[in-house]
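Here the structure comes first, spelled out in structure tokens, and everything after it is commentary.
A single protein chain has been removed from this complex, and every other one stays in its place.
Each chain carries a letter (A, B, C, D and E) given by its place in the written order, and its residues are counted from 1.
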């Protein structure tokens, strides 16, 4: 449905209900796309239901469910999907089964962009709850933690990122980043949250190492596969499911209807 | 709420809507509990909505959502939860955040029970789609694949397990198991599906190595933590989420209501 | 020889000659068994010769030799064996060749019980000599060190555990445990010695994370295999040795006689 | 020196002296760039001296030396460098010390592009000599071999790729690729040679899985870093060397002169 | 006690009671020492009690006990000890605690000598029972199995090595070796038994890859540490045990007496 000379269309989905976060993501997406001269257009949406912020695995299950609900009907109009949550978000795996179009989350993109820049990267996340979850995510993306110097928490709550001043947020992030560089051997830092793009410049100045904004990385990394029309493999991990007999008892029929009718053929 | 002399109550949840599967699971649970002399009682339930069979990651997201919906209101009446789906089912991670009572899936239990029996185990699953998913599950449970000789597919569809004769099912499982032993160095085999308990005896006879039924393993492995009242750690991976302000836009309020009101205090 | 309705008999062996340690182990075993309603009976014995305390690899060889001497004649009367020394005690491997009944050491049991409770566990051992030995043990049990946050020494000598007050012992253990949690990311702690069960409650109170007593873990973990009559695999790592011609020059004929006459058939 | 609205200039270097190979690379580069609407321009060059084809580690040393000689004087005119040899080419590491502009080899780019498409990739190379060398390259790029199903040889000599018919070449590649899929669990294949782009379409048709052409992957992967002006980290692995006193005894002064005069400041 | 100009004295211990095996070992040791021009002298002894052949872990415990008994009194007269059993023989660990003089087993020596010769080595052992045991040994020696292509069994019993003709033994070894090279990617082979030195030349001729005789490797590898007087580290894994109070109940007092009286000071 898309040809070599066509503009590619990227769907960016915020898997939370927060409109404020959606605005931040949209700004970072648009800023990154400016340099691409119009070869890619992006639309940012958020889920209609679920949680305002994914704070852990419980939230991720809820978020993933409503992400499928949101994304499945939109898929025919897009060439690829970027899930703009910094976690190994399980909706991505699910969508790769559903469609052969490229699907990625911003954590994977950020890791892939960091690898050529230094021997070891660290992820700076907000709270300690995320450290083991993101370590597991790195293991899933790269197969091991060898290239990851550390996942460090800036010891903020989700509330802090809203109520603290920008200076205070940068100070906390930079303090964790400095420890990652000095004690863990990090050569590159990844900002482990979708809403921290605005801190990137100041972090670079303060710490003197490359800092990856995951949303920008997501846009950069999605363009190649969309341009080259790389498709997800139909064998193994992401094998499309066979059409199944009509199911009952599903009170939110949106997903299921599309899913049964047209697997991998939207 | 439970004392040393009390009977422990185990909630077994089939995260699919299939009543037939629930019956099979119940049979295996009850059979295993017989030898425990009434120190543990189990109730098996299935989700009210979702998919009839979890065939991949898309289904797992849907299944996990409805598993939370089902389990959360029941939690106050039980001492532990066993999720009876042979996958690294994401509902387990979510529930460990929600409650400090022991929660496990049968894949983890089967792996833990196999380790002392031989140097390397193999998992025999039905279709090739599951091989990389279960390998990732082993990596999550043990931290690496070193002790896993292989995950082998018996090359059956979900339909096959219903339409084929028992002899044919055993033959396919045994053929994959034989390859795991001879080519991959497996010393122990795990039946990678909740509904294969009835084949266990014949597999032992045919192959001459220990065969793990994951549902029985799940019951065996849950009893110790329930008896000893081991609790999930409140720090790191399973940190309980803080109470959050009332959320809107949630059409299935069951989970969310309980979740907001009483984290870790049911 | 045992049926579904029979009481299972567990042999717990202290591989040291210390009667004091045997008493501590017996107390922990009995305390754990109370909740099992009589489905399992345990007998605790210690070796007749060898070392009073296993302080390293030299001692372990001596201890293992006398453990075989002690256990082999007792095997026909028991359904399983628990070696109550917190190390990757080599007698376990040897016994798994000798009998197909379940055999475990308490280190393996403690690790298996810790895995579902958090992403990473740490072991608190007494002296630094044990750190690399126990790390090697974790690698043997799980195939890698990925799930182990650290093995930390409380910097006590064997003598200290006897001569120091309980308060001092708890203080040293808690100090090492606190470092494991704060610096290494431990979410669960394992007490790396058979004689520390009495400190568990206070450690839980002080540190706020799950604390595993390895002897209790050993009892919990042995019950499932004994109930379900899981047997050690006869292929690969624990292949039973063939009967061998009469040997001479063995001044301690107890083991050898039984061994030659009746491999795997006691 | 480059701004957001400027065209980026990519230097593609064939580290061999073969003009025929340079033509093949140029064709693949240009073909890939077509869809990018002129935001990037590329120039392909080859080394002036060295070997006609890198057949192993001896050749790689010679090739790397002359690649530095060629690339260093050209660096000021370009925004990034792609080394178009399918190996973990040591010139890349050297250049990352010399300049902070993005530098990559096509092997790294191909691996990064394959990761989101399936759980495991395989590399199809020409001769068996390359298998362990490329495995070491994967370990260097990802930190482990977990995500790599295999490196398989199509059992061709360098001569074969020239003298065999296209049909024969495709047949050999497809045969190795089929084994990678069926026996090793590959879900995505990477063509492990710069000169195989023309076989890609037919391989996709024959094997039904995504096939990565490494030169196209290289172009796709370089664009993001050039657009976003990501720089190589100045700490750790790629620390720029300090200016050094004039050296003597260097008969090929080109490299050394530039190197001494202006490290990281071109 | 030894100076730079002195002849070094190596104690080679066969940890089995078999005199035939001791003769084979002695021949290989002497053959290797010929080229060293008398700078090292070796004495080969066997244990006085124990097993005629170490066929698994049970035997290893027995063998290790009697090895300590044999070696401890001899230690003052030697500069180093080589345990000539192809396994990760636990006596070595024990002896490294007891003395700071270099101690090695021939499996470790063979692995160390194979590493520079090719990217991956395979071990050819006699029976399948040894495969997982030797894999665990490789993991202990190198920290991982990455450099080990495979451990392959030649499918012989211990009896076979005696009753089969040399031609038949070589044929079985070469067949397993051929599979290791062709299917597992082995570039170097290690003969996984102390008594196979005589087959080495013919294996080289048949297979065309380097073949390591572990006894020769042991001699070669021990000479450097003895010459340079490298000592085992006194911290961590091999920390010498403190003197302990007189013990009773030890019917074989040889070891214990020496052990208590003079740790690390022989």
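In this text, a contact is a pair of C-beta atoms (placed from the backbone, for glycine too) under 8 Å apart; a residue touches a chain by one contact, two chains touch by 3 or more.
In this text the structure is predicted, and so the values were computed from the model without any measurement.
Name every displayed chain that the left-out chain is in contact with.
So, taking every chain into account, the missing one touches A, C, D, E.
Please identify which residue in E:52, E:69 or E:108 touches the non-displayed chain.
Spelled out, the listed residue whose C-beta touches the missing chain is E:108.
Which is it among D:27, D:133, D:164 or D:206 that touches the chain not included here?
The missing chain is touched by D:133.
In the full complex, which of D:52, D:171 or D:184 touches the chain missing from this view?
Counting the whole complex, the residue in contact with the absent chain is D:52.
Hey, which chain A residues sit against the chain that's not shown?
Touch set of chain A with respect to the missing chain: 119-120, 146, 185, 187.
Provide the residue numbers of chain E that touch the chain removed from this figure.
Within chain E, the residues touching the omitted chain are 4-5, 32, 34-39, 102-104, 108, 112-113, 115-120, 141-148, 181, 185, 187-188, 208-210, 212, 216-217, 220-221, 223-225, 227-228, 230-238.
On chain D, where is the contact patch with the chain that was removed from view?
Contacting residues on chain D, toward the hidden partner: 17, 48-52, 55-62, 64-65, 68, 90-91, 93-98, 128-129, 131-133, 136, 139-140, 157, 235-239, 241-242, 244, 247, 249-252, 255-256, 259.
By our rule, only the chains that are shown with their structure count from here on.
What's the overlap between the neighbours of chain A and those of chain B?
C, D
Which listed pair, B-D, B-C or A-B, reproduces C-E with over half its contact pairs identical?
Most of the C-E contacts reappear at A-B.
What's the chain with its C-alpha centre farthest out from chain D?
Using the mean of the C-alpha atoms as each chain's centre, the farthest one from chain D is C.
Please work out the Cα centroid separation of chain B and chain E, and write it as a whole number of Å.
Chain B and chain E have C-alpha centres separated by 45 Å.
Multi-chain contacts only, two chains or more: what residues does chain C have there?
As it turns out, chain C has residues touching two or more other chains at 119-120, 146, 185, 187, 235-238.
Answer with line, ring, star, complete or other to describe the graph linking chains that touch.
Its topology fits none of the listed shapes; call it other.
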